[in-house]
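Here the complex is missing one protein chain, while the rest keep their positions.
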Amino acid sequence: MKSYRKELWFNVPGRRGFINITPQVEECLRESGIREGLVLVNAMHITASVFINDDERGLHADYEEWLEGLAPHAPISQYQHNRTGEDNADAHMKRQVMGREVVVAITNGRLDFGTWEQIFYGEFDGRRRKGVLVKIIGE
Amino acid sequence: MKSYRKELWFNVPGRRGFINITPQVEECLRESGIREGLVLVNAMHITASVFINDDERGLHADYEEWLEGLAPHAPISQYQHNRTGEDNADAHMKRQVMGREVVVAITNGRLDFGTWEQIFYGEFDGRRRKGVLVKIIGE
Partner (left out) sequence: MKSYRKELWFNVPGRRGFINITPQVEECLRESGIREGLVLVNAMHITASVFINDDERGLHADYEEWLEGLAPHAPISQYQHNRTGEDNADAHMKRQVMGREVVVAITNGRLDFGTWEQIFYGEFDGRRRKGVLVKIIGE
């Protein structure tokens, strides 16, 4: 069994944003030389997500509005977590809806994806460098 | 390390529906001959889910109503994604709540499940053939 590990780092300038990280994960897979196995891609921070969906700008705007409805940022005083001096309790909730991680099959040295599947980093408390872990195991 | 791959295909006649796919995943496991490892089961489309829960008709009706409350289908004009000619923005949201994939342990050649765990395909934009990927790695 072979294994491979890499950290990817992102700095989203606003509080929230979505980045298509599929090309970086594909580059990791090439570097790993692994042809059959699984790749785990996870947010290393607990106010961010890694998820798979469509690379469509309108959908991302819809996600932003929908998540804000499910877990509003303001008023920040509505969350006990923010009494610690934070203002990001909503980000901890949005991340649970969108998920921490994805696991993707590797077949014949490629991400084994349906037609529209793309991997996104979802930032809910940005304006600083935050990491994503890529771990690949296989042969 | 051994690996195994199979696509399962489903055509849900309505827009939404849940299908228990545990027997098909068990059949994949038998075909693979793998006794110890992990199985990944994921939706290949981004408006569908694979999740693990109870095979109880009333619960599925509750999920349907609950998800429609969290991310209503209509009016379709409320979503920017639908300006592309689609009417399925809500399905992209419902899928995030229910999840894209499950990873299940394989022990002694069987799905290592709690008493009530069953694997479901969750369709949120049906009326066409859509796929599920089963990838097994182990020994």
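Of note:
As written, the chains take the letters A and B, and residue 1 is the first residue of each chain.
By our rule, a residue touches a chain if its C-beta (ideal position, glycine included) is under 8 Å from a C-beta of that chain, and two chains touch if they have at least 3 such contacts.
Because the structure is predicted, anything quoted here is derived from the model rather than measured.
Touching the missing chain, out of B:F10, B:Y63 or B:Y79, is residue B:Y63. Taking the complete complex into account, residues 1, 3, 5, 38, 40, 42-46, 70-71, 79-84, 89, 92-93, 95-97, 99-101, 103, 131, 133, 135, 137 of chain A touch the chain not shown. Within chain B, the residues in touch with the undisplayed chain are 1, 36-38, 51-54, 56-59, 61-63, 66, 70, 97-99, 102-105, 107, 112-117, 137-139.
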